[in-house]
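What follows is a set of notes on a single structure, which appears directly below.
Missing here is one protein chain; the remaining ones are kept as they sit in the complex.
The chains carry the letters A and B, assigned in the order they are written, with residues numbered from 1 in each.
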Amino acid sequence: MDRSATILIAEDNASDRLLLSALLRRLGHRVIEAEDGAQALQLFDAVTPQLVLLDALMPPPDGFEVARRIRARSDESFVPIIFLTSLQDPESLAAGLAAGGDDFLSKPYNATVLRAKLNAFLRMAEMHQTLQQQRDEIARHNRYLLNEQEVAKRVVDKVAHSGALQLPNVRYVLSPLALFNGDVVLAATGPLGNLHLLVGDFTGHGLAAAIGAMPLAQIFYGMVGKGFHLREVLREINARLHDILPAGVFCCATALSIDFADGLVEVWNGGLPDGLLCRGDGLLVPLVSRHLPLGIRSARQFNDAVERLQVAPGDRLLLWSDGLPEAAGAGGARFGEQRLLEICGETPVAERFDVILDAVHRFVGGEGQVDDLTLVEVTVVPRAEFAGAVPGRIADAAAQKWHLVFALEAESLRSVNPLPLLLHFLMEVPGLRSRSGQLYTVLAELYANAVEHGVLRLDSALKRTAVGFARYYRERERRLQRLTEGQVRFELDYHGDHNGGVLCIKVADSGAGFDFEAWRDGSTPDHYAGRGLALLERLGIRLSVPLPGNCVIVEFRWNDV
Amino acid sequence: MGITTDVAAGGNELVIKVAGRFDFSVHQEFRQAYERAPVRAQRYVVDMGGADYLDSSALGMLLLLRDHAGGDDADITIANSNADVRRILTISNFDQLFSIE
Partner (left out) sequence: MNRGQHLDEQALQELKAIMGADFPLLVQTFLTDSHQRIVAVSTALESSDADALRRAAHSFKGSSSNLGALQLAELCRLLEERGRDGETGADCPTLLTQLAQEFHHVERELTLLAS
């Protein structure tokens, strides 16, 4: 099929120029005519033709010179140049090609030959353009993907590579080279002072791994912070990953929990190369991979069994992902576990981390980068030395003092449950985290008391029978819906630090109150007082209810030393 | 060809042979081997005799096969693994999911 194009011709011979134009126009092309070299260059810049026909012999600049200058200008576009010439000698032809010409057309012009050459070159130019467009699109797409990966990496870095990794007894190396290599290292301290560590290696790099790393980290930090046991954390992580990750994507991981006070380590390894417990006496105990990686087993089948090992201050735990044993050296040899064990055997404990890193780098040598290298070392220290930084959202190292007032009016009493909000706020306080159960009980009972007896003025005597119970709650609902005036007010007063503290909870209502002391020693038949307060007293929580009795104060003290 | 298949045991068993590197580059082929198999096999054998390398994406592919073959009810044997392949299968404890010979 004949392609049609814009063609520039430069020919100083008028009749030849006329003839050539006519020929080209008959073939369906648009012709731009130049009478000499200088004009040809001007028109080339102005028009950007798809093909150029140049008479070789013109007064300067002649065809060859024009060709050279055109080539000098051209960016990446492919503009075929055909010389019009009767020159036959090899030197001239060679000079033509050297100047940047692609072909020659001799005089007299042959319409068929001209047509054939034009078609061939225009087809090539079109292919060239297509290739470039595709290349540019691929490059664009690539940049886009790389950018996405970069974003994913930053997100994951924030979540997955933070926490307690700034502790002095934890050393680690995460390869900075791979844009995103699927490795995560998480560390957090529980409320009782246990250090939890998780090293993970997701299959699939880039975004596939990012999808799993986020929930992994969130669950880990969330649960460890709330005092859950390692086994429960792993169970939850496995269940979530099993749900989210597609079949075939999983996370090899080693998790450990160190109780510095008891000198005990619990280890769970699913799919990572065996880690090492390096005892102070030189003994090397492998931390064997006994489980399937996370995300493969369903929640029902997940095996959370941990291995328990005694440790003493000075012992070190070494963990690594498979990037280390698989590091490739000259001739494709792998670094291997054997070499690692040998190094550990020969090197003093305190130097092992650095010696291993150095050995791997030297092994890989100039071959390439040490990709995917993750190495973590935890040193066992005496409990007193361990200053576990708990990842909290409020600064909790220094002493704190704050006062919170939270009041609910009638409309809010109808529709808002303040307890989750208050509890969530209180969980920011490190010392209170392990006491969330108790706190909840206190707040819930005081609140129920304030609402039902203080504001709604219900008689709790009703609650003693089954039928009465149902009536009570119907009545409660009825009165709540019709409530126009009333208030329940929480006042929380906190003073403490990471060793202990005092939380004073005061819940007041807009009701008439009651005589607490009289109620307590049974000297009044007043049944307005709730069961709840009795419950709290039985739990050993000291209440004080100053007259007129519409406010209950509970003092919470704790000590973590 | 990295992946070839064979039907045995009167149509009940599908043997998938892996040659060369068992990595992401054979992902498509491996999947098609069992998805487009001429028979609906009860038993699968992944013959690793010709495979000299296995990475985590290969483990993923085995999991996908297991999914296809019925999950917990799947009957899949991984046969003729060399030392390197066996080591990787052992570390990941895949013997809890597959028969390894």
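Rule of thumb we're sticking to: a residue touches a chain if its C-beta (ideal position, glycine included) is under 8 Å from a C-beta of that chain, and two chains touch if they have at least 3 such contacts.
Predicted model, so just to flag it, every value in this text is computed and none were measured.
**Q** So which of the visible chains would the left-out chain be touching?
**A** A
**Q** Just to verify: which one of A:K107, A:H495 or A:R542 makes contact with the chain not shown?
**A** Only one listed residue reaches the unshown chain, and that is A:K107.
**Q** Out of A:A38, A:L57, A:L357 or A:A410, which is the one that touches the chain we can't see?
**A** Residue touching the absent chain, from the options given: A:L57.
**Q** Among A:S15, A:S415 or A:N559, which one touches the chain that has been omitted from the display?
**A** Answering carefully, the residue with contact to the hidden chain is A:S15.
**Q** Could you tell which one of A:S86, A:Q134 or A:N417 touches the chain left off the display?
**A** Spelled out, the listed residue whose C-beta touches the missing chain is A:S86.
**Q** Determine which one of A:R26, A:R123, A:R383 or A:H403 touches the chain that has been left out.
**A** Spelled out, the listed residue whose C-beta touches the missing chain is A:R26.
**Q** Tell me which stretches of subunit A touch the chain missing from the display.
**A** So the residues of subunit A touching the missing chain come out as 12-16, 18-19, 22-23, 26, 57, 86, 107-109, 111.
Heads up, the rule we're going with is that only the chains that are shown with their structure count from here on.
**Q** Whole-Å distance, subunit A centre to subunit B centre, using C-alpha means?
**A** 32
**Q** Within the complex, which stretch of subunit A touches subunit B?
**A** For this pair, the touching residues of subunit A are 201, 203-204, 247-250, 252, 270-274, 289-293, 296, 301.
**Q** In the complex, go through subunit B and note every residue touching subunit A.
**A** Counting only subunit B, the residues touching subunit A are 56-57, 59-61, 63-64, 67, 72, 91-94, 96-97.
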